[in-house]
Structure formats: C-alpha cells, structure tokens
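In this view, the complex is presented without one of its protein chains, the others remaining in place.
Which chain is which? They are A, B and C, in the order written, and residues in each are numbered from 1.
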Amino acid sequence: MNGIKVAVLGATGMIGQRFIQLLEGHPLFEIEGLFASERSDGKRVSEVLKVKDYQFDRETLSTEICQIDIEDISERCRVAFSGLPAGIAKDIEQSLAEQGVAVFSNASSHRMREDVPVLIPEVNPDHLDMVVAQSTYPGGGYIVTNANCSATGIALPLKALDDAFELEMVCVSTYQAVSGAGYPGVSSLDILGNILPHIKSEEEKMEAEIIKMLGTLENGRVRSANFDMLANCARVPVADGHLESLTMTFKGEPEIKEVSSTLSEFRSDPQRLRLPTAPLQPIIVREEIDRPQPLLDAHAGEPERARGMAVTVGRLRKKDRYYKAFALSHNTLRGGAGGSVLNAELAVEKGHLR
Amino acid sequence: MNGIKVAVLGATGMIGQRFIQLLEGHPLFEIEGLFASERSDGKRVSEVLKVKDYQFDRETLSTEICQIDIEDISERCRVAFSGLPAGIAKDIEQSLAEQGVAVFSNASSHRMREDVPVLIPEVNPDHLDMVVAQSTYPGGGYIVTNANCSATGIALPLKALDDAFELEMVCVSTYQAVSGAGYPGVSSLDILGNILPHIKSEEEKMEAEIIKMLGTLENGRVRSANFDMLANCARVPVADGHLESLTMTFKGEPEIKEVSSTLSEFRSDPQRLRLPTAPLQPIIVREEIDRPQPLLDAHAGEPERARGMAVTVGRLRKKDRYYKAFALSHNTLRGGAGGSVLNAELAVEKGHLR
Amino acid sequence: MNGIKVAVLGATGMIGQRFIQLLEGHPLFEIEGLFASERSDGKRVSEVLKVKDYQFDRETLSTEICQIDIEDISERCRVAFSGLPAGIAKDIEQSLAEQGVAVFSNASSHRMREDVPVLIPEVNPDHLDMVVAQSTYPGGGYIVTNANCSATGIALPLKALDDAFELEMVCVSTYQAVSGAGYPGVSSLDILGNILPHIKSEEEKMEAEIIKMLGTLENGRVRSANFDMLANCARVPVADGHLESLTMTFKGEPEIKEVSSTLSEFRSDPQRLRLPTAPLQPIIVREEIDRPQPLLDAHAGEPERARGMAVTVGRLRKKDRYYKAFALSHNTLRGGAGGSVLNAELAVEKGHLR
Partner (left out) sequence: MNGIKVAVLGATGMIGQRFIQLLEGHPLFEIEGLFASERSDGKRVSEVLKVKDYQFDRETLSTEICQIDIEDISERCRVAFSGLPAGIAKDIEQSLAEQGVAVFSNASSHRMREDVPVLIPEVNPDHLDMVVAQSTYPGGGYIVTNANCSATGIALPLKALDDAFELEMVCVSTYQAVSGAGYPGVSSLDILGNILPHIKSEEEKMEAEIIKMLGTLENGRVRSANFDMLANCARVPVADGHLESLTMTFKGEPEIKEVSSTLSEFRSDPQRLRLPTAPLQPIIVREEIDRPQPLLDAHAGEPERARGMAVTVGRLRKKDRYYKAFALSHNTLRGGAGGSVLNAELAVEKGHLR
C-alpha cells in the first residue's frame, strides 16, 4: 500500500467508523491512525463497535484508538477525515488546517463560513476551488465540509431538477433515522413506537445548506440559489436511511416522464472522473408503487465500493403545477462519511492533495 | 338505560371496537347489538380483542358478535355505527339506510357522493343538512360519513386558519400509525425499522376530502374550497396517532402568535352544544420544542369521554411568507370511531334522530 | 390534606416520576418536596417529563425540583422515596436514615445488607421487622428496599408456589423492558430490532434477592431459601413490562389446575390490610393461549390506584415433572416505585411510621 496517509478523527463514533469502513482497501487513501478526543485512548475498535451491518477486517478490529494530538497528526497525515461532534470539531479542525492538513469534515461547525465549501461532488464540484482562497493556512491545509445528512439526500435530485426546470419552491418533510444522532444519540424510551417532530437546528441547516450548495460561485464566494426552501424535520424509529417527502414547483411545467429521465440520467464530475466511491448512477428512480424504503434502498449504489452512495427517488407524481416525490439516502454513508471520502477523492483528482 | 338503540358493524375490527369503547356508558346511545360480516358469528369480544389500551367492561367482553342481518338490524336499531371495511361497507350501509337506519360510517365508500356529507362537527356542521336531501330513503334512513383519519387530523386546524387568514396552499406530509390499516393490516416484516412511503388512495382521499369539507353548502350541494392541497403519505412504526407536517401560505400574513391563538381559541358547534364526546378545547397548541408526539399526545382531550378527540398542534414556525407546524390526532378515535359518534351526537341535537 | 410528609428523591428520572404519579392524591402520604442530585435544580416536572402514559396534575407539572439537602429533607419529611441511581443512592440514603428519615428505596445499594430487608409485602411482610434492628439510626430512621424489578415479577408467584408445593428448581429467562434501564438508558441504536442478552449484574441480583426474600427470618436475620435459582436476562424493545419465562420443579407434583388456583387465590397481608396501593388479586392467571403480553397486561390490577401492581401469569404447562409458565409485571410500578409505596403503606399499618 502506498496511499495518501489519512487520520480518522472520532473513530469511536458512528461516523468515524463509517470512515474506517470506507477506507478499508481504498485505492487512494491509507489509514495512518485512528483518533478520538475522549477516554477511549488505547481502546480497540472491537471494544467500541458502533456500525452493525458491516464486517470489519480483523486487523481493523484490533487497531488501537489514540487521543487526538495535532502535532502528531499533522506530521504523519496529509488528510484528516473528521467525524467529531460539532462541539469539539471546530477548534481541532481549524488547528489541523493551520498545520497543513486537508480536513474533510462531517461536522457542521465550519459549513456556513464564507470561505469554506459545503461540497457534494455531483452538485457543486466547482465550489472546491474555494479552498484555494483559504490562504491563511500554509502547507496545503484547508477545510472542506460535507452537507448535513438530510440536505445531502435531496441535494442531488434538486440539483438535477433545478438545472433542467428551475426550482421555484421546495417543501421537504423528513423521516430521519436514529443513526443520524450519533451514539448513544436518541434514547429508546423516546423513539420506540414514537416520532419526534424536532431535530435541533436541522431545518435551519437544511434550508441554508441547500441554498448555498445550489448557488453559484462568484469571485470565490457563493451566491445563494434563489428559490423557496422549506423544511419540516422529524426523527423516526429506523436505524439507517433518511426518507424525505418533496413537494416542488418549477418555472417550467415538465411531464413526469421528463422529470424521471432527468433524474435517472443525471451524471456529474464524480461519474466522469470515475472516482472510486462514486456511484455509477447517482440517482436511481424506482417505478414501484411503494419505494423508496429505508430497509430496501438505503444501500443502493454500484459498484460495491459505492453501496449506500446512490440516492433513490420514487413515487413521482404531478398534481396541477406541483410535483411530488419521495427521496431516500443513507445518512451515514452518502450523507456522512461517504460524502467526505468522495470530496477527498475529488480533491485528489483536481490536484488539491499534492 | 334508555338510550337510542344502536348497532355496531365491524365489531371484530379495530374501528368497531373503538366504537364499543366509546359507547360504553354513553349518555345518548345504547348498544343493541354487535355485528360483523364474517366467520366471527358467535364469537365473544374477548376472543377477537384488537384494542390494547382500554379495559372493556366484563359484560362487553362476553358479548357475542352476530352476523349482519339487514332486517334484524333495521328493526331493532335506529342507528348503525359502521366500522366495516370499504369493500363490503357500500352495499350494507346503503341497504340499512334504505330500511330507515341512520348510518354513521367510518368507511370511504360513500364519502364523495354528492348527497352525502363528509362531516366533522367542528368543521362543517351545516353539511349535516345534506341528509335531508337523501330523500330516497324512507323512515329517517341516511348515511353520514366521517373523514379519512389523516384528513381529520388537519381539518380542524385548517378550518380555523382558513376562516381567519384564508388558505392559499397546504403541503402536508403524514407519519401514519399502523392502526390506520386495520387488523392484521401492515405486516411486521414491512414496518419494523422501516417506513412505507405509500398508502393506497390516501393522498387522493386527503386532498379531495379536505377541499370538500372546507367548502360551502350551496343548495344542498358542496362547493369545494379553493386552495392548493398537496399530500404525501407514509406509514411509520407507531401504534396509534397520526402525525402530520404542514407548510402553508395564506392570503394574509399573520404573526405566529395570532396563528397560535386562532388555533387554541377555536370553538365550534360541538363545544357550544356540549356534545358528550366533544373536547372542551378541540385544538391544543403546545409550546414545547418537541411536541406533538404520538406517545404523549394521541390521547389529548378533556373531559374523560373526549380523550383522543382533541387535535394537538405544535412547532408553529414562520419562514418568509410560509407557515410551518406539526399536527397530531388519534387516528381511530378522533379520526375514526370518535368522529362518527360525534356526528351522531350532532344529529341528535339537530333533530335528525327523532 | 394531612398526610405523612414525604420527599421524592430522583424526581427527574423514570422511577422518581412513577413515585410522583402514585403519590398524587394518596390517602396516607403527602409530597413535601421533589429532589434530584443534579443540575436540574429549579427545573419544573414538565421540563423533564419521563413518564409518557400518565397525565400528571397541572400543579405537579409546575412543581420545581430542588437539589438534595439532607438537613432540609430530614427536617421536613418523615419519609423519603428514593428513585436515585445506585451510584449516589448509597450515601444519601444512609445519611437520611441516620437523620431519622424512613427511606423506602428502589436502589440496589443496600439490598444485600444483613440488616436491611428486601421487601415485597405480599411475599415477606415479616421481614419489615428487620428495621427495628437498624438501631444505630435514631429518631425512627431506617432503610427498606424493594426488590429488583425482574425479581419482583416472579417473587409473588414463586412465593405462592413454594408455600404450596416446595420449589426445587427455578429457571427464569427475562424479556425486560427498556424503562428498566432508566432514562436515557438504552440507546435506540442498540435495541431497535434487536435483543441485548446482558443486563449488568441483573442475573446475580435476581438469584440472590429471590433466595433472600423467600427465606425465613431467624433472630432478625434472613436464612436463605433452599432451591436452585437460575436466571438468564435480556433486554427487549418494549417500553414497559417485564415478561419472564419460568421452568420449575417442585418436591410435590401438583396438577396444573392446582397450580393455577394456588396462584389466583393467593392473598397476603396487603390484601388483608387493604393497603391503598395493594391489588385486590395480586396474581392474575390468564387462560388465553397467548397471554401475558406487555401491551395488554402491564397495567393489570384493581382498583384504580393499584393499576400496574398485579402480576399476570399465563401459559401454565406441565411436561413430565417440570412446570412451565410466563409471568409479567410492570417494572416501574410493581417492580419499582409501586413496590416502595406499598412497603411504606405496610410500615404505616405496622406502626413503623409513627
């Protein structure tokens, strides 16, 4: 192995372990160290296992997790994948960037900064150029964030539809999985047989991030997109996979079959560049009457390395001038660790990780 | 006891047994017989128990369920409460009405007929007058339907808001409990840890029934309301209580506190007439950040007899000219049997059950 | 009101709030103050609500929770009901007892002390006399513990059967509800669609406590019962109600109908003394093929005040010389706060709370 050396931050948590999963056998990156900020210093992955549907390599399971040490990481690693909780992510990520590390973060701390891109390679690959402007960081350090998990799931279809038909209004209601809250996250007493109609700051994040990502880059800064974006967010008793209902209007009034083909034929930079974690078809449109479903569609995506990276859209309907659909994506893969890994792959390809 | 004699149809099912629950000790009605269309002839209620959160009287539990016999029912009963499945409800309810029985039905079969009201006493009490026009039925027979369970839950707040601020557009997404599908209804293999983004005909029913109920009566026929009504429906792993997200625009642009007080101060005929099953406050507005929730709010409503008859609204928000909220109602009480019992109470009060 | 003044310790938690529920309108006790050990000082009950299936009085909901102050409590209260976590319960309960407060505790800290009874009034009411021997505490202070929630659920039927047929061996496997782990307790990521075959120290507690409670008092000390007691404990995705399977052998070999009548006819001191929270029939035997079930039977018990205080036994079977059954009890009522309230009622009746 001779890949780019990477650190995984937050390796005891759900997102951190999804990073590890995706980096096992990765063609470009090589895990140099696993880190966490807490009392887990010295614990092995097997002792703090969070991901339940993936079999880690034996070697991974016996790897020790170390305490975060900025000096140590910046000396050994070119890249840091951060699954840190927002509370502590801000300073650590900033320090790493200042020490020359390229940080690909799942945390929300830096997302709305003017000089930091909220990047989804299929949606706004050009926004990656904003890292050039993060010139205060010497030695190639910078911060790239992925979007909030529930924003990611709809950003791909909204991008495809906005390009084709110009969005006027988007109403989204979410059915979000508990893994989105991390571990231990949601108490079983609150969610067994129940729905929680509130996720702290989630609606604000969705609305702001979608508008930012679908905006245009002008002089190194993002000019927000110009449509009405309304979100209602709720937590449901599902392990993985955020389902979201969409009601939309466009400037144009396309046929449903045009909407459908626009979505399923959507391709972007990751597909053209054949990035390792990019799904061949980023948006899968299902014709069945009752899809997408979390249990059936959360892991959509081909090839094998891109499982969980495709967004599934179904139940396309038109009523008067309104368009309705359901979208589903894996919140800790496409909407979490997978998004950041794809961002880093794009950075390699675009020459930002020399 | 000396109440109006009533039959309960579909007494082996979930809605039928909610009827029985609400009729135990009712001040106006007296159960004359329990009926079902199937092979349950002769079975006792205790052997086919569906309702799990209510303790029936011993006498009720040992009551036998008989096969439906139109002649027998029409001779013994002035009223029939129907919890029959839509497939068989149509003909049986029609036959009973023709034999002079006032049928209060939870089935959808007759809802969109021009001469049949979809009645929620707080929303469109005047629509009850449509039964006078069902003149083909002699001897006081007629059919009154309640609304679909998911339409009911939002009809009350939408009525209050439409009266005050004139609705332009309503986007609703539902989080519907499994009891709405009857028994056995949804397979556990489909819903455990999953969401089903499709309920047969539900969106069409919601959109059509809301527009009909909020319409105005002109010459004995309903003129539909005139706003955009869009629904996305999904089933969630919750036992009882339909949660629904709302995004709305109005002709006016009220303050959130006006919206809130309009909802919580809403009163209508059932409250003025002190109908036995009417909640004192039909719409409860919660200020907490994470309400309404099915586990906490499905049984809202006072007094005791009206538990599960109030609609709870929470998370009132305004963004630009859009208004957002979550609403919750008990789908087999307010949205099912309770709705029909309230309809029958209104009919007594308005002189249609002499 | 003129009841005995009581403090509720741990009022922010699940057990503490079950205490509050049971003490609303109690004929003997009057809540003097709500206490918790943490940062909840000054919070109102409504802000830290844990119990979801009970409507607290408005006055209760607006009551402030204070920080625990031994002096203050011992001056104002004759009794303390403790729902404190085991970690901090030990010292606080000891200090209160030393200051003359009668502590009725749900914590395990003092259960296996030689001079402290593990008390279930139907099972070992004479063990209450052990408090006389806690003579180091002046002013009427002492500690009485209730049993572990899973031990309580089977202690009643085992007591009835041991008295009648002499137990030789008991194999129990538990299906324990998540509320037994307190709040937030079990992470939804661990229990949604899953079973956890381990609950810390639970099997040891069950085995030791059953043997102690069914033992005999000799010179103020308990001589343990003499049968084989084996427990396997697991957590299941159920909110309330511990289900437990039993396989037993006796010295005798009774008919199943004798076993059944022994259980359903079992009465003890709480019934004879008509204690307010005592169920009229402490063990309910169900003949249906699929009972007891948590959803249907957790709240068994009459009268109203004793709901959740009866144990339900079903599926009595005999194979060769083995007897099999399932038992169910409400883990935070009978197996938690309700057990301690019943203990205190017995203490009043026996003159230990003058």
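We adopt the following convention: contacts are C-beta pairs under 8 Å (C-beta built on N, C-alpha and C of every residue); 3 or more make two chains touch, one makes a residue touch a chain.
Given the structure is predicted, the values throughout are model-derived calculations rather than measurements.
*Asks:* Which residue, C:55, C:232 or C:261, contacts the hidden chain when the whole complex is considered?
*Replies:* Touching the chain that is not displayed is residue C:232.
*Asks:* Tell me which residue among C:214, C:243 or C:333 touches the hidden chain in the full complex.
*Replies:* Of the listed residues, the one touching the omitted chain is C:243.
*Asks:* One chain is left out of this view; which of B:12, B:148, B:179 or B:329 touches it in the full complex?
*Replies:* Per the contact definition at the top, the residue touching the missing chain is B:179.
*Asks:* Return the single residue from C:37, C:94 or C:173 that touches the missing chain.
*Replies:* C:173
*Asks:* Using the document's contact rule, name the residues of subunit C that touch the chain not shown here.
*Replies:* Given the touch definition above, subunit C has residues 171, 173, 175, 193-198, 203, 207, 228, 230, 232, 234, 236-239, 243, 245-247, 289-295, 314-315, 317, 319-320, 322, 324, 326 touching the missing chain.
*Asks:* For subunit A, which positions touch the chain that isn't shown here?
*Replies:* 49, 52-53, 192-193, 295-296
*Asks:* Can you list where subunit B touches the absent chain?
*Replies:* Interface residues of subunit B facing the absent chain: 14, 50, 52, 178-179, 183-193, 237-239.
The working rule: only the chains that are shown with their structure count from here on.
*Asks:* Using the contact definition stated above, find the chains touching both subunit B and subunit C.
*Replies:* Shared contacts of subunit B and subunit C: A.
*Asks:* Distance-wise, how many Å sit between the C-alpha centres of subunit A and subunit C, to the nearest whole number?
*Replies:* 47
*Asks:* Which positions in subunit B are in touch with at least two other chains?
*Replies:* 193, 295
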